[in-house]
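For this view, one protein chain was removed and the others were kept in their places.
For reference, chains read A and B in written order, and residue numbers begin at 1 within each chain.
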Amino acid sequence: MSIQREIPLAPTAEAALKTHWRRLNRRQGRVQALLLLATLISCGSVVAILGFLTYFTVPILTEGHLTAIFSWSWRPFHGKFGILPMVAGSLCLAASAMAVAYPLGLGICGFAHGLGPRWLRGPLMGLINFMTSIPTVVYGFVSVIFLVPLVRTTFPASTGYSWLTATLTLSLMILPTIVLLIQAQLQQVDAKVRLASAALGFSPSQTLLWVMRPLAARGLWAAAVLGFSRALGDTLIALMVAGNAPQVPHSMLDSIRTLTAHIALVVATDSTSRAYQSIFVSGLILFAVTGAVNLSLRRLQSRTPAGKRHA
Amino acid sequence: MGSKGPADLEPTVVVEDLHVGFADREVLHGLSAEFHRGRLAMILGRSGSGKTTFLRALNRLNECFPQSETWGTIKLKLRGEWRDIYADGLALSVLRHRVGMVFQTPHLLPVSIAENLALPLKLILGMPRREIPARTARALKEAHLLEEVKDRLKAPAHTLSGGQQQRLCLARLLALEPEILLLDEPTASLDFRAALKVEELLLSLKERYTVIAVSHSLSQARRLTDEALILRDGSVVQKLSREDLQVPGTLQTLLEEIF
Partner (left out) sequence: MAYFLARGFAWLAVAAVLGVVLLFLGFLVVRGLSTFNLGLFFGKTPVWAAITGRLPVWHGIWPACVGTILLVLLASGLALPLGVASGIYLAHYAQDAWKRWFGLAVEVLAGIPSILMGLFGFALILFLKKTFVPQANTCLLLSACCLALLVLPYLIFMTQTTLESLPEELRLAGLSLGFTPWQNMLHVLLPAASRGVLSGVILAVGRAAEDTAVILLTGVVANAGLPSGILGKYEALPFHIFYLASQARTEAELAKGFGAALILLLITAALFLGAYYLKSTVTKSWDQKDLLI
């Protein structure tokens, strides 16, 4: 028996429907325009930042102070505004922090993937994840109270505010970034090779060292590059414990000043327009380096799951 | 009920020279077919033959996938008017609720049973709140589901069994008063008994709608279909009537040729 006869269908009022759909259609266009606008603002902010940095740097070029800025002496009261010591400071600190943090990160990832007991893996990764939430300024504060006096008493020649102190503190801060990136890559590789290599009779640690490590090369590079860029971009730790003397360090116990700390210091201590110009150049350098890092990362990571929608 | 031959009927769906491709790979190569109201047509073929793509061309759902391209004409008779769905500016939301689709697995909205029916009514038809319960109940009844769910309409839809979920999806379509139903292996994810119930429902629906179903089960085709279209590699290789399907020999040949 057909249902048609039991329950007659009432035809919906076509005219009312048509206005409803017209309204929907109009809203569709408006919404899309708004979403596009939001995206343009978000992405435009990058352009705006670059634009402002450039806008304030241009006068240096036209007035011909560029060579003065790219020199090795920062003595504002003597008219010397060279930022090269800060460039060196930034590179030194980022490199040394990586030199400490990267091997540690490798060790921790190895530990979590076969070199250590399984039961410790969860709590360890939990702690590393938690470390990402510790505020930088708290690292800096504890370092000032705890590590600086320690360095001072161990090496009486130093004030404690030194390249060494900053290195140790900063390495702790960038460690989670490194570990989590390598870990993510290892997990991807692990899923692929675990069964195959177990079937061949490899132990978990053999699998890690001889099968997974070569396959995870991309993640290892990404962690190195991103960790370096994090270290380069940090302001607070360098500002709080590195001592901030604008000089090229001769030993780990010397005080150094990074580009980031330099920007903060110049803005805080009201100075001349020449000093201001130097911070915009510093800003441009930082922007260029971190931008380059992100571009190279993009090449490195062929944007796995996130980029693909309809697999 | 004797089945009328295509000659006595005016078609409601006319497909001419349909090509569909995804990212330079053509899936359908110049397909033509006609479908009629009051008849259940089945598209048969092995996986990858373009069955689902063909079905999705009829409600333009292929456009929800990246880099899809469609050429050719599809004309549908909607509310007594012929519409060329790829040419004459018919709004997608209008097309898609009048050409309802059921998927292989139940595609539920993550809300309650009642809301699964009410939300589309509210959003697509702009129906006033007070009219919704009556329409919902009618659709559930039409989908043979009302008795089973009337006491738990507020429960989350995914607490229903697989067969009930699939019938809920059908009820959701029927509430929108479609004219053409597209069914993409609607019983594939169900066990035997649940599948039988859905089949029974389909037989009762074909009276009032143009029903186009995809299946990979020949025995199901034999039970349900009035005409069958055999697809292979994106082209129609054979058209069979109900009578053809009942001949044991044809079936055997088909089995060997396509499955």
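Note that a residue touches a chain if its C-beta (ideal position, glycine included) is under 8 Å from a C-beta of that chain, and two chains touch if they have at least 3 such contacts.
Predicted, not measured: the structure shown is a model, and the values here were computed from it.
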{"item": "Selected from B:14, B:109 or B:188 as touching the chain missing from the view", "value": "B:109"}
{"item": "Hidden partner chain, touching residue among A:165, A:235 or A:255", "value": "A:235"}
{"item": "Touch with the omitted chain, as defined above, among A:84, A:144 or A:275", "value": "A:144"}
{"item": "Selected residue (touches chain absent from view) among B:173, B:205, B:231 or B:245", "value": "B:173"}
{"item": "Residues in subunit B touching the chain absent from view", "value": "59, 61, 64, 66, 92-98, 100-101, 103, 105-110, 119-120, 123-124, 158-159, 162, 165, 172-173, 176, 189"}
{"item": "Interface with the undisplayed chain - residues on subunit A", "value": "24-25, 27-28, 31-32, 34-36, 38-39, 41-43, 45-49, 52-53, 55-56, 103-108, 110-111, 115-116, 120, 124, 127, 129-142, 144-146, 172, 175, 205-206, 209, 229, 232-236, 239-240, 260, 263-264, 267-268, 276, 279-280, 283, 286-287, 290-291, 293-295, 297-298, 305-307, 309-310"}
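Just so we're on the same page, only the chains that are shown with their structure count from here on.
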{"item": "Centroid distance [mean C-alpha coordinates] between subunit B and subunit A, Å", "value": "51"}
{"item": "Of subunit B, residues touching subunit A in the complex", "value": "65-66, 79, 91, 93-94, 125-127, 138, 141-142, 177, 204, 207-208"}
{"item": "Residue numbers on subunit A that touch subunit B, as the complex places them", "value": "2-4, 7, 9, 12, 14, 16-17, 20-21, 24-25, 309-310"}
